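Missing here is one protein chain; the remaining ones are kept as they sit in the complex.
Letters A, B and C mark the chains as written, and numbering starts fresh at 1 in each.
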Amino acid sequence: MTDMHWDNAITEVTPTKINIRGYPVQELMGRMTFAQVIWLVIMGDLPDENTSKLIETILIQTIDHGPAPPSCQTVRCVTSTGANLQTAVASGIMCMNRFHGGAIEGCFHALQDGIKLVRDEGISFDDAAVKLIDIYRKEGKRIPGFGHQLHKIDPRTVRLFEICGEIGFDGDNIRMVKALEKAFADSGKPLTLNINGATGAVLGDLGVPPNLMSGFFMMSRVPGLIAHSVEEMDRMRPMRKIHPTDYGYDGEPERHLE
Amino acid sequence: MTDMHWDNAITEVTPTKINIRGYPVQELMGRMTFAQVIWLVIMGDLPDENTSKLIETILIQTIDHGPAPPSCQTVRCVTSTGANLQTAVASGIMCMNRFHGGAIEGCFHALQDGIKLVRDEGISFDDAAVKLIDIYRKEGKRIPGFGHQLHKIDPRTVRLFEICGEIGFDGDNIRMVKALEKAFADSGKPLTLNINGATGAVLGDLGVPPNLMSGFFMMSRVPGLIAHSVEEMDRMRPMRKIHPTDYGYDGEPERHLE
Amino acid sequence: MTDMHWDNAITEVTPTKINIRGYPVQELMGRMTFAQVIWLVIMGDLPDENTSKLIETILIQTIDHGPAPPSCQTVRCVTSTGANLQTAVASGIMCMNRFHGGAIEGCFHALQDGIKLVRDEGISFDDAAVKLIDIYRKEGKRIPGFGHQLHKIDPRTVRLFEICGEIGFDGDNIRMVKALEKAFADSGKPLTLNINGATGAVLGDLGVPPNLMSGFFMMSRVPGLIAHSVEEMDRMRPMRKIHPTDYGYDGEPERHLE
Partner (left out) sequence: MTDMHWDNAITEVTPTKINIRGYPVQELMGRMTFAQVIWLVIMGDLPDENTSKLIETILIQTIDHGPAPPSCQTVRCVTSTGANLQTAVASGIMCMNRFHGGAIEGCFHALQDGIKLVRDEGISFDDAAVKLIDIYRKEGKRIPGFGHQLHKIDPRTVRLFEICGEIGFDGDNIRMVKALEKAFADSGKPLTLNINGATGAVLGDLGVPPNLMSGFFMMSRVPGLIAHSVEEMDRMRPMRKIHPTDYGYDGEPERHLE
């Protein structure tokens, strides 16, 4: 043992075993879903049934959003130079900053500010929401997670909260985000609660630490970025000029689960 | 429409809908698993039951392998400079090259060479395996996917093929890789079939195109890289010297699913 | 000393010295130019006067090429998400692949094929050029470094060879690339010798190994990428749609050295 010895608490590897947070990986294979083992490796324990359902949902909901997001534009542009898949995908992840995906953690912090008002001042969530909007407005700050360039109603947010309702999942962050949504609507300037804002609330109520939150967006979107990179390789001319808005969709027409 | 107009066949986004390969995303949420929607977005259609089981397994099996792999070393080193999570994870993905994860696609191409021998020369898989090893040896090439620095038997490979057996999944690539494993053993110089080699065979028999194969390793390992980056942030001193072998494990002791 | 001990031959650092390829860094400071020390650190020795002149030139010539190149598009797109400067610049470097900057090394390899014809068949450079074009055409390959989307004559190529002429610098790679240029012109289908092709020839005649050649393009363009990233931060709205062709120039009007 050297003086640089260090420990990790994630995975134990010996010649005969690979234990993920204590569980032999071969036991997890075939019995758990990928999303459940994601939760295990990141959070340290297997998720219960409700958490499993929410994590599958959260990872699915942002798996792709078409060619518009800068991460997709970047992946396609880098791919078109002849880059390999891993370099292209890495460049897409490097786009996940404050303005692209950052609202998950950003909204969570705002919700915490609101919850603090509830606790410190003994006021209702609804009153705290009105007050928080006012405070942010005076400081010239926006509340992350509200507003969307395209969607007036974000169908993912609607469905995520529907699922929360079905399984009876609730918490202070969800209460706060809904109070903010209501306060914006009551103010006569309604703002969409977008999927990032809603996700920040749900992850917060699931106990995910803030510095892990953007990881869920990364894991969710990587498959979409892979799909776009491979489509660019397979269908497009290298070094093409990639128009940021003049694109269409020529894939499968709308279809539905049975 | 400009002369730069282009189409994607992955996701259709309008103000009111987000359709992934035709399916409204809100229909997928709550009814599918993340792994199933990964298959949908990447391959274009929802997986059947057997494919679902295999994809969950393949994504779980390499979710982490402890501190040794260069992707983990790199993620921790980049994190220790004060990088944010997304930059650290991107640097880890940039390690997934020929010598790290590349054996999935590499083994598949070797298997295709072997299958070609079977077809062209009308010989058995076992004879083709012996011949392929001989050809590669003469050309000074190794067959990717065989041999492992640490594991004499890779527990993940054993379990993956066990699951294939349970669901009756088989194909020429699996047959070929098993014939190669046997040929190495018979030659008196047995070589472990590592999980990358086994995965190349299974993905090949599932019809995954070669340029998508490394994507499965990326998607699988990103959660592990996130866990290591956040652990580095939370537990370690910035700019520490990261020893590449002198580390231990101080997490949960071995535990088992019920 | 452990069994992992390794050596580097680039820089020796002790508590009291930092020697770059043997030279104390403080001796280089104030007496050499940056380009000369670049040559030292990469090639192992200080450049002579002619090499110095050529390296300064080669590093200047591609320092920027406006908003069109995919590396610039990517840097601006990544910057617009709120990324820091280093992440943005890294994403630009990740664009320097086969189709973007790759023609430096690509052209050099083609020139080596041509020089081999001269040597093996005892023919002139002009005859080898005609033959090489024919061989490549039959194999369906393009000779990298010829042709440019925009410039019919690349002003940088003209000036680079003018400087070579002024200092009397010549070599087989330069001879071969000029023979190819002539052969294309004589064929009735003239193709611009672009700056990447010309650079591959000059770097080849300077003795730069092929796996270092793309490094010169990286070093040259990084300042341009930094300029574009900072301009994007300072002037532009986050998350703007970046049009790939509809841009102008509103900087200093044309001016000249005294």
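Here is the rule we go by: a residue touches a chain if its C-beta (ideal position, glycine included) is under 8 Å from a C-beta of that chain, and two chains touch if they have at least 3 such contacts.
Note that the coordinates shown come from a computational prediction; the quantities given were computed from them, not determined experimentally.
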* Candidates B:8, B:36, B:57 or B:74 - the one touching the absent chain -> B:74
* Asked: Taking the full complex into account, what residues of chain C touch the chain not shown?
  -> 1-2, 4-13, 15-35, 37-38, 41-42, 44, 53, 55-57, 59-61, 63-68, 84-87, 89-91, 93-94, 96-97, 150-153, 155-156, 158-160, 162-163, 166, 209, 211-212, 214-215, 218-220, 222-224, 226-228, 230-231, 233-234, 236, 240-243, 246-257
* Considering the whole complex rather than only what is displayed, give the residues of chain B touching the chain that is not shown. => 70-71, 73-74, 77-78, 80-83, 87, 90-91, 94-100, 102, 238-239, 241-245
* Asked: In the complete complex, which positions of chain A touch the hidden chain?
  -> 4, 87, 244-245
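One rule holds in what follows: only the chains that are shown with their structure count from here on.
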* Asked: So how do the chains connect up here, line, ring, star, complete, or something else (other)?
  -> complete
* Asked: Just curious, how far off is chain C from chain B if you go by their C-alpha centres, in Å?
  -> 36
* Any idea how many Å lie between the Cα centroids of chain A and chain C? -> 40
* Express in whole angstrom the distance between the two chain centres, defined as the mean CA positions of chain A and chain B. => 23
* Where chain C touches two or more other chains, by residue -> 87, 244-245
